[in-house]
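One protein chain omitted, others in place.
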Amino acid sequence: MIKTAVLGATGYTGTELMRLLSSHPEVDLALVSSKSYAGKKVSDIHPQFKGQIDLTLDQMRVEKIPGSIDLVFCALPHGESAEAGAALLKRGFRVIDLSADFRLNHADLYSQWYKLEHPHQDILGSAAYGLPELYSEVIKGADLVANPGCYPTGVILGLAPLLKHKLINLESIIVDAKSGVSGAGRAPKQPFHFPECTENFKAYRVASHQHTPEIEQELGRIAGEELKITFTPHLVPMVRGILCTTYLELSGSKSEEEIFNLYNSFYSSCPFVRIFEPPLLPETRFVRGSNYCDLALKLDMRTNRLIVISAIDNLVKGASGQAVQNMNIMFDLPEETGLCQTAV
Amino acid sequence: MIKTAVLGATGYTGTELMRLLSSHPEVDLALVSSKSYAGKKVSDIHPQFKGQIDLTLDQMRVEKIPGSIDLVFCALPHGESAEAGAALLKRGFRVIDLSADFRLNHADLYSQWYKLEHPHQDILGSAAYGLPELYSEVIKGADLVANPGCYPTGVILGLAPLLKHKLINLESIIVDAKSGVSGAGRAPKQPFHFPECTENFKAYRVASHQHTPEIEQELGRIAGEELKITFTPHLVPMVRGILCTTYLELSGSKSEEEIFNLYNSFYSSCPFVRIFEPPLLPETRFVRGSNYCDLALKLDMRTNRLIVISAIDNLVKGASGQAVQNMNIMFDLPEETGLCQTAV
Amino acid sequence: MIKTAVLGATGYTGTELMRLLSSHPEVDLALVSSKSYAGKKVSDIHPQFKGQIDLTLDQMRVEKIPGSIDLVFCALPHGESAEAGAALLKRGFRVIDLSADFRLNHADLYSQWYKLEHPHQDILGSAAYGLPELYSEVIKGADLVANPGCYPTGVILGLAPLLKHKLINLESIIVDAKSGVSGAGRAPKQPFHFPECTENFKAYRVASHQHTPEIEQELGRIAGEELKITFTPHLVPMVRGILCTTYLELSGSKSEEEIFNLYNSFYSSCPFVRIFEPPLLPETRFVRGSNYCDLALKLDMRTNRLIVISAIDNLVKGASGQAVQNMNIMFDLPEETGLCQTAV
Partner (left out) sequence: MIKTAVLGATGYTGTELMRLLSSHPEVDLALVSSKSYAGKKVSDIHPQFKGQIDLTLDQMRVEKIPGSIDLVFCALPHGESAEAGAALLKRGFRVIDLSADFRLNHADLYSQWYKLEHPHQDILGSAAYGLPELYSEVIKGADLVANPGCYPTGVILGLAPLLKHKLINLESIIVDAKSGVSGAGRAPKQPFHFPECTENFKAYRVASHQHTPEIEQELGRIAGEELKITFTPHLVPMVRGILCTTYLELSGSKSEEEIFNLYNSFYSSCPFVRIFEPPLLPETRFVRGSNYCDLALKLDMRTNRLIVISAIDNLVKGASGQAVQNMNIMFDLPEETGLCQTAV
């Protein structure tokens, strides 16, 4: 049994970690912490766990975490997570960090997009980028895994096969992304107040969302050269799910079928990536509550653009499910262990 | 033209007042105030008014309201409204108060249910209760109108004809009420955060909701004797609408048709009460955005209970629409003026 | 491994059965049938199963079901289910029927409320009523289990302890029930068309819903005498969940705490019933996707009525989860096997 701790357990990604870890056959969920609710029982804050998790929430103190813990999940706000992560590494723990704090390789990018000086620039760039479909070998041996952002997960899995094969005109990438509201976190704010959020659709942070540099860094790494994208996120009146519609120009001539085959072969050993055969298209409900990333490819013959559609559950494959997948790899378990949920 | 002011214009009832007053043919919306947004333009806070309302939000200072204002709508939180209302009356303004502060006749009931000492007990009981279907004569001449609560409006209109005719066993009344989320106001809070509110249904303040004494006071007034009810409100994952399902025992024997006729005749001169003929039942969407109260009556022959179903838009007939209806009466306009919206 | 078949696999209860059975550690989901989609792959109709269920849908022919099947779940429309159930029993299969066809003991009640002559009145009344919290001993040995209706499950579990102890005035029971839209089934119809269903709340089949006689029969069986209830179902704009608010008069004097203790002790060995301590109240989201029934009890001291609130997921504890729970009992597995999902 892997003895695990979750720091920041009562936010949405922390809660989702508890849901997945408490039913994982090889995991002992030993410690959960929360700044706001320390001292309370998990099931008092989240009654869905009544009868399932009988833990009391600890205060978040890295120095008090018992040495017997095998793996710590950090589900803290960015900034705080960097501090905790550095302290945990120093104490010798293996860490999966779900914040943005260890994803970017350059401190200036971090400060530019997150409006915050990174407090531990020394370990920036030392983390394994936790996208198992591309980096499982590195993840296996890592002490620090930077769990990818939700939007980046959907975009990167949608483009990796083409980028790897140098089939994209790198100046042409436009990502029009749509996310459910849980992506905004658990703290109540005016734009996510039910009466202002339901029956509404809008774009936000147009051409200025903080996931942009992460996507560019990771797409660039796959492509082998730097690139820039246009990225527009939107807010959908639903709880879970991200659908990304990505537009690009192919650098060479390929048929839709050739591209489909390329993707199928690229992801042949990836249990959580499903390539949909035309005319079936991904919908967020097909992945809700599950760790899948569903993909479809459509060549617009009239304009010669390829349209890639990807769907994930932002809290599962876009956060906590992917973190559990990374844990499985780090502890030599089959990748799917504890992650076989079907969409509800 | 009636020169009007709205105090507390940016909350949901205030905003709804602006919507209704700005298109009212006999109203000049002259002054709007807001504590939180003083100095900003209405359309900066609520962009739907861009091109329609070109006013800047004032600070809420009763003493600065120009004497030329004919009518002040108070859409302030309870407690604050009592203070403002008293000061406005002193300055000689006519006032329609949308808070709970002038609805109850007894200060002890107020402090017991609102957990607040009433600051102006002298004028408690002096207000006209602004339910036009029952009290239009008093409203006409009133300087202070206490606009009814949303739940009370739905319940009272549903029971008035039977109570007036002494046809209800007064100990038997159970009200199971369901409200959309706008009833909770505009301030973001955890239970109304979209991800925790959508796809969810719950009861709240069971047998302890603060509208209970208002309902009992007003039903008792119609019946001519005191009564107690069981009242359970629920939260529906929608923005607008209240549906009340009220159960009661008839004190005498009546057929469904006789009761239907009684209601039709009782409300024959009331343009905003619609009695649905069986088998048609009210739905909140039929009244959304409109000032109607829709009613249906069903006699459960197997148990001899009458089930009364009433539907209103909580922000219109349950608040701002009713306030405008009261204004029309106070200023000798036809009751429907500016209130002919069909449900959207 | 229990070899199972699901007849009517593509409707909502059938699909939910596939979700639960495909991840059940002791079950081999061997055969799935569908009238409308025979010949198609499960994952073509319900893409969420891609990568998880690799079965092709059979035509529904009882005579072709292989004798090696240990248990057949019938998730067919009522009427059809009676035919299939009778034929399956004749061929010697054990059957869990999720329709209404074997729940009522009297053919005349069935024809009166379902507007259909029951085709196999001989086996009416021979089925075990599949409510494991009350009848696990009978279920264990049964060949035919009538899986309870969704509303009845919520109501009966909410009242059983009091009825058993003869603490209810039997003429006083009023059930105000609210259900998500999945309860209406998968066939598209006008009232469940998204634009007419979202942002709307309504009552339906007031005092005439077909679950009424089932509730009365089963409550009466527990009470040891016949009774009648008033039952009003409502439609909530959400997919899953039923919340029942039940009003009753106690026949003796009991404190809220005494009643709470009574419930706790009555359900002490029932893993899927959770009694909430005040002031916590059930919400449908706490049980969404899970097999729990959450209960709360509130004594309205002002009117001396008890209010019982129960919440279930209509597709899980109200249908397919309960069916799996019944299967576990029939095959001597721990009741919770494969049913430990936390609400999503």
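A, B and C are the chain letters, set down in written order, and residue numbers restart from 1 in every chain.
Going forward, a contact is a pair of C-beta atoms (placed from the backbone, for glycine too) under 8 Å apart; a residue touches a chain by one contact, two chains touch by 3 or more.
What you are looking at is a predicted structure, and each value in this text was computed from that prediction instead of being measured.
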item: Chains in view touching the one left out; value: A, B, C
item: Contacting the left-out chain in the complete assembly, out of C:Leu124, C:Cys197 or C:Leu281; value: C:Cys197
item: Option touching the unshown chain, where A:Arg240, A:Arg274 or A:Lys317 are the choices; value: A:Arg240
item: Of C:Ile2, C:Val239, C:Leu281 or C:Leu295, the one touching the omitted chain in the full complex; value: C:Val239
item: Omitted-chain contact residue, chosen from B:Lys35, B:Arg91, B:Arg186 or B:Arg274; value: B:Arg274
item: Hidden partner chain, touching residue among B:Phe201, B:Tyr247 or B:Tyr292; value: B:Tyr292
item: Absent-chain interface as seen on chain A, which is shown; value: 171, 174, 176, 178, 180, 196, 198-204, 206-207, 228-230, 232, 234, 236-241, 243, 245, 247, 281-285, 288, 298-303, 305, 307, 309, 311
item: Footprint left on chain B by the chain that the document does not show; value: 19, 22-23, 44, 47-52, 198-199, 271, 274, 276, 280, 283, 285-290, 292, 294, 340-344
item: Contacts of chain C with the absent chain, listed as residue ranges; value: 12, 180-182, 186-190, 192-195, 197-199, 237-239
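Just so we're on the same page, only the chains that are shown with their structure count from here on.
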item: Chain whose averaged C-alpha position falls nearest the assembly-wide average; value: C
item: Chain pair with the greatest number of C-beta contact pairs; value: B-C
item: Whole-Å gap separating chain B and chain C, where each centre is the average of the chain's CA atoms; value: 39
item: Centroid distance [mean C-alpha coordinates] between chain B and chain A, Å; value: 46
item: Residues of chain C engaged with two or more neighbouring chains; value: 198-199, 283, 285, 288
